[in-house]
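Sharing a structure, written as structure tokens. Questions coming.
With one protein chain held back, the other chains of the complex are shown just where they sit.
Our next item is chain A:
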Amino acid sequence: MTENTDAPAAAPLTVPGFRRDHAAHPPLDYPPYRSTALRHPTRPLKLLPHMLTEVTGPVFGHDRIGDLDHDLTRQRSGEPQGQRIIVHGRVLDAGGRPVPHSLVEVWQANAGGRYRHVIDNWPCPLDPNFDGAGRTLTDADGRYRFVTVRPGAYPWRNHDNAWRPAHIHFSLFGTSFTQRLVTQMYFPDDPLFGQDPMWNAIPDEAARQRLVARYDHGATEPQWALAFAWDIVLRGPETTPFEQEADDD
């Protein structure tokens, strides 16, 4: 859409902001995740009021998405090893509204827990048929769907005998700069949760559980793939017609 109304920058302009939601997120300084030590600001964050730059954001069109970008099992000449799965869900805002036509990016390890990345060299083979990256746009109802293989757990060096629970990285743009979110989706009942500092960094158990997908038998495809459902909730408007949930701040 193009309009040519020319308002001078000097004319004051107020726009509706987004609700702040710090309590949902892990802190930047979390000693059990050792790499946070030198990578967290030490001064308090300063409040940035939500103005035009914050309530707008990049709009990505279908021209940026390839036909097979959502299907991580069909990006090479053959099929990857592992358990084929469908991961689907909705992107909503905290006001309960779907977030349509927004970019969702994913990346993950292969079925053995190895990433196709130069610095990942733990002794688990790469899969010549798996790159581990996907992208899609949500539809008009905020729905997304990926086809992939279930990623494996893998070791890392944060603490003695440390293992990351199996996860898929998700990157979401929503519709505004304020809604930008990068997170990880986990699988139900993973025994590795308790020793994982990234999981434990999330302040409360209910919030942690919001990162766990649900096995969705109804969305499986017989003789072909298991399915997991996971809804993602981005920040919502500061005010909604209904009064908001108990405060998240």
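Convention: contacts are C-beta pairs under 8 Å (C-beta built on N, C-alpha and C of every residue); 3 or more make two chains touch, one makes a residue touch a chain; residues count from 1.
Rule of thumb we're sticking to: contacts and distances are computed from a predicted model.
This figure omits one chain of the complex; the name its UniProt record holds, of "ABC transporter substrate-binding protein", "Cobalamin (Vitamin B12) biosynthesis CbiM protein", "Protocatechuate 3,4-dioxygenase alpha subunit" or "Cysteine desulfurase", is "Protocatechuate 3,4-dioxygenase alpha subunit". Across A:I85, A:V106 or A:V149, the residue that sits in touch with the chain not pictured is A:V106. Checked against the full complex, the one of A:R150, A:H169 or A:R214 touching the unshown chain is A:H169.
What chain A contributes to its contact with the hidden chain is residues 1-5, 7, 9-15, 20-22, 24-28, 30, 33, 35-43, 45-59, 92, 94-96, 105-107, 109, 115-117, 119-120, 131-135, 167, 169, 171, 175-178, 180-184, 198, 201-202, 206-208, 210-211, 231-236, 240, 242, 244-245, 248.
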